[in-house]
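Below is the structure I would like to discuss, written out as structure tokens.
All protein chains of the complex are present and in place, except for one that has been dropped.
Here the chain labels run A, B and C in written order, and each chain numbers its own residues starting at 1.
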Amino acid sequence: MSTNAARVAGRHFLQIPGPTPVPDRILRAMDMPTIDHRGPEFQKLGRRVLEGIKTIFKTDSPVIIYPASGTGAWEAALANVLSSGDKVLMFETGHFATLWKNMAIKLGLKPEFIASDWRIGADAAAIEAKLREDKNHEIKAVCVVHNETSTGCITRIPEVRKAIDAAGHPALLLVDTISSLASIDFRHDEWGVDVTVSGSQKGLMLPPGLSFNALSDKALAAAKGSTIPKLFWSWEEMLPHNEKGYFPYTPGTNLLYGLAEAIDMLHEEGLDNVFARHDRHAEATRRAVRAWGLEVLCREPKDYSSSLTAVLMPEGHDADAFREKTLAHFDMSLGTGLTKLSGRVFRIGHLGDTNDLTMLGALSGVEMGLSLAGVPHKKGGAQAAMDYLTECAARPMKAAA
Amino acid sequence: MSTNAARVAGRHFLQIPGPTPVPDRILRAMDMPTIDHRGPEFQKLGRRVLEGIKTIFKTDSPVIIYPASGTGAWEAALANVLSSGDKVLMFETGHFATLWKNMAIKLGLKPEFIASDWRIGADAAAIEAKLREDKNHEIKAVCVVHNETSTGCITRIPEVRKAIDAAGHPALLLVDTISSLASIDFRHDEWGVDVTVSGSQKGLMLPPGLSFNALSDKALAAAKGSTIPKLFWSWEEMLPHNEKGYFPYTPGTNLLYGLAEAIDMLHEEGLDNVFARHDRHAEATRRAVRAWGLEVLCREPKDYSSSLTAVLMPEGHDADAFREKTLAHFDMSLGTGLTKLSGRVFRIGHLGDTNDLTMLGALSGVEMGLSLAGVPHKKGGAQAAMDYLTECAARPMKAAA
Amino acid sequence: MSTNAARVAGRHFLQIPGPTPVPDRILRAMDMPTIDHRGPEFQKLGRRVLEGIKTIFKTDSPVIIYPASGTGAWEAALANVLSSGDKVLMFETGHFATLWKNMAIKLGLKPEFIASDWRIGADAAAIEAKLREDKNHEIKAVCVVHNETSTGCITRIPEVRKAIDAAGHPALLLVDTISSLASIDFRHDEWGVDVTVSGSQKGLMLPPGLSFNALSDKALAAAKGSTIPKLFWSWEEMLPHNEKGYFPYTPGTNLLYGLAEAIDMLHEEGLDNVFARHDRHAEATRRAVRAWGLEVLCREPKDYSSSLTAVLMPEGHDADAFREKTLAHFDMSLGTGLTKLSGRVFRIGHLGDTNDLTMLGALSGVEMGLSLAGVPHKKGGAQAAMDYLTECAARPMKAAA
Partner (left out) sequence: MSTNAARVAGRHFLQIPGPTPVPDRILRAMDMPTIDHRGPEFQKLGRRVLEGIKTIFKTDSPVIIYPASGTGAWEAALANVLSSGDKVLMFETGHFATLWKNMAIKLGLKPEFIASDWRIGADAAAIEAKLREDKNHEIKAVCVVHNETSTGCITRIPEVRKAIDAAGHPALLLVDTISSLASIDFRHDEWGVDVTVSGSQKGLMLPPGLSFNALSDKALAAAKGSTIPKLFWSWEEMLPHNEKGYFPYTPGTNLLYGLAEAIDMLHEEGLDNVFARHDRHAEATRRAVRAWGLEVLCREPKDYSSSLTAVLMPEGHDADAFREKTLAHFDMSLGTGLTKLSGRVFRIGHLGDTNDLTMLGALSGVEMGLSLAGVPHKKGGAQAAMDYLTECAARPMKAAA
């Protein structure tokens, strides 16, 4: 993508909540000739990624890998287990929960959408109450977003599981982990999730273009009765081929090279270390935000996301004008406020392949951008983050898993 | 994808009818950091590819770019213009036409499938006859495969267009150009096609992961009435975003870098030169086949594909045993015979980024493989191809467009 | 260079004074097949880089490009214009000036070495005095290091030129710009330099492996009389081939691909913008150092280097123990103190392809490392740098050249 325009020196700071910076090892792994997707070399690759991806979702069940970006996996989750007219219970955690709800409508489903103010994760008690009301078990699935990318609030999935169980309700549990997988701990099997949706371009550190459905036996059973027309998304089409390491149609071969490398890298670092790193950068970011005198959108500490932090702008200041300044002056991309948060928040991504110094560079960029954009704030946010990270670094170093 | 197994020296010969060898320039263009798909740099890229791809389809209408492999674009074409229970007229040119027909059934459509022996392109007269019978215009679309990848037979699209017009039938014309676009001349607008389906991994020289729907006004109008549930494939979702150079959900950013490069490369060579090169390699291949005393699957010269040649094995010899030999001994992948041609044919891909010497290496590999596998044949196939290519080279060189 | 060891996340901070971070564009330009160095495609490349590199040295005279790292170009400069027993006048600006002097001895030359305390650039008055004493013009060359990489002090070359002229001395002027070229303004022709030595791995943003001699007519004339045995370094061997775009022996083809790209990139940014960026980062770094209460090694502001800053450690603290901490905890490489500065200074590189946020991440890493290593210092260095960079950013943006 070379250009004749004035060159911007150094590396871009990609601090949106995904896509995330793709490590050189992954870019290089993908920078290889495409191979015959029906040949024996591909089969080895296919088996490697189909097995390996299970360790990331923490499941022993099959994980479907689509050669399509994340929105596709959302559609696949709904289209495989539900039928026209089915009721689904969804929770309005933010923009992406709303988009998923709108998709459900497009697919002919009848979502019940529990409203919220976009500053919390999904409320398990509210879900339980709705399920208890549903005496006839018309609700076929509960759909929640693990990490709401538009707000930086997480939903504690085990609580949702418990709510469903407490209500004695047979609904399936569908969870979107697009911006949490491989960044924030997630356990498909242990937490009793039926379909987990995810994508390649966040914690997995890949470019966009792959997406996932992790399944449960219950989801597979439900799929038998689904009447939504589909082929590309159909698990039934996919699974028999996957068993031999192949795919029913052309897979995203080069992205699969990258996926194999990404899985190796995550295990080299150790998943628990990966999660701890994300927690640390999230806390550093929040300390910076508070030191600036600004407010984190997410209201409750228990709901804080380790992938991103959405920051409320002071009244009368436009988040996008500020974001344009940081892009123009410091070559850093920050996340925009989406739909009803438009102009009111900006989002700092701290997920994927990053480290302390990059985060401090990024937070410095935010602080400088606030100055340039004339946004009222106190100095010292980057310093507060630095103090915290120094403190963390001073703790005894842990060995990798 | 390094390995500790015994190394095979030199470059793999990827002579399947796609994915095709990805040129270094394209691999390198994709080997770059992923950028913010909501930022201004992306917008420039988005506009560039959305405009550029039109020149390859030869259309002034919008072309949809899906971050999904080719089967998705098949589904999109049907799902956007048709509704449950709609009749479609399809022609059994081979395995892929059959798959498309099966998909139509999965999507709730009612395909009428004109049978054939897999050795010819679609018969325009038969299509015209069927349409004339359809007095009530129940048939909503005619679906044909431009280049049937399983057989190496092409369908002359202008004749199909004429057939529809001659029958005075309002059906839409849907054409699959997955293995012909940018290899064999195709003209979306001039030939009156309503939806053209294609993918990234053949003539466009990219890895798999992008696919396309080129549209017509009539298709856009039909889309308004479609009732098949969808969101990911929905043109309606896509088009307003495309107008500004963006996409409604995460696009396949790095593949789009490659697409921009591919479009430039095709124009640098000149599309007519690209087509002439494919014609030349196809003819060289057929001369080799005949010199070996083997038979080209495609029966009529008028139906010959310039992308691939399917070759019939002599009775009693297994095409796949032969293919395994060429892979094991000469590190060359050839296409397998699909479903009813399984074991009976092998397919030589001669599409995408290749040249005379690579083709002669490949044809030499076929000749050697035939010997090793004990397949009765005459020597001299590679020599016959070489004689033809020498003759072509001796003609005055044309300037590039 | 993948590894099974525990993975370090994110990008390494390479803050040594070279090699510098190689931009992706350059890495990708080099990641291409090697071509025939005697063919017409190479000739185009050869001409392009041989012409282009002149614009970086600001000369109309030939520039020799060696397929060898920088030390080679040092040797070449001496070996081409001098003869065994020749006297040369050198100035002890630091470690690299000392190494060059030692090399001169190895080559049979007789260096007169003006001593200094490694905290200043070369003193033009001292040079003038020595030359005035040299009534018989036994001194054949004055050799100075433009930017002493071990100390972060520059020598103002025009003053040295004036000193030579004022003394009316015919000595050649040889200048090492290994760590200044394309980072700090340098003008081969205007400043009357006879041989300028440089390398690829600093301001030119390339990996190591190429080095340069920019020539003057006087240097070319002197070369005729040189008796030091050589072939690889011989200008006489090189120049006739260069005239046609070729090289007398195998050139560093892939590095030349990168050099062509680097030259383009420097001009896209504009050389003056490149220099201003280096000045800005150097000043930000010095402000951080002072805020920490530490001392910049370079004594006089007029001698400050814009490529790197050497920082004195407080008495009783080991610079290398500190450097190991920053590497282990923050994955940042800093420059070590060399020979007589060993343990007493560390060096912060701020040259090549970098930007404000990367520099702030790096300075944050220094500040954190000082804490972890228990080095007495005040907080607020990174903040001071940030304040300065914010101030710079608030100035009206200049258009690129």
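We take it that a residue touches a chain if its C-beta (ideal position, glycine included) is under 8 Å from a C-beta of that chain, and two chains touch if they have at least 3 such contacts.
Predicted, not measured: the structure shown is a model, and the values here were computed from it.
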Notebook entry, point to check: Which of the visible chains would the unseen chain be in contact with across the whole complex?
Noted result: A, B, C
Item checked: From C:57, C:212, C:257 or C:275, residue that would touch the chain that is not displayed -> C:257
Item checked: Contact residue for the chain not shown (choose from C:32, C:166, C:276 or C:372) -> C:32
Margin query: Give me the chain B residues in contact with the hidden chain, please.
Written below: 2-11, 13, 21, 25, 31, 261, 264-265, 268-270, 273-274, 277, 328-332, 353-362, 364-365, 367-368, 371-372, 379-380, 382-383, 386-387, 389-390, 393-394, 397, 399-400
Notebook entry, point to check: What residue numbers in chain A mark contact with the hidden partner chain?
Noted result: 24, 28, 31-33
Check: Residues on chain C that touch the omitted chain in the whole complex?
Finding: 1, 11-12, 14, 16, 18-22, 27-41, 45, 66-72, 75, 79, 84, 102-103, 106-108, 199, 201, 207-209, 228-232, 234, 248-255, 257, 260, 327, 333, 336
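Simple rule for what comes next: only the chains that are shown with their structure count from here on.
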Note to self: Between 0 and 180 degrees and rounded to the nearest 5, what angle rotates chain A's CA atoms onto those of chain B?
What the structure shows: 180
Next item on the list: Can you figure out the chain closest to the middle, judged by Cα centres?
Entry: A
Next item on the list: Measure off the straight-line distance from the CA centroid of chain B to the CA centroid of chain C, and report it in whole Å.
Entry: 53
Check: In whole angstrom, how far does the Cα centroid of chain A sit from the Cα centroid of chain B?
Finding: 34
Next item on the list: Give, as an integer number of Å, the spacing between the C-alpha centres of chain C and chain A.
Entry: 44
Notebook entry, point to check: In chain A, what residues contact two or more other chains?
Noted result: 11, 21, 31
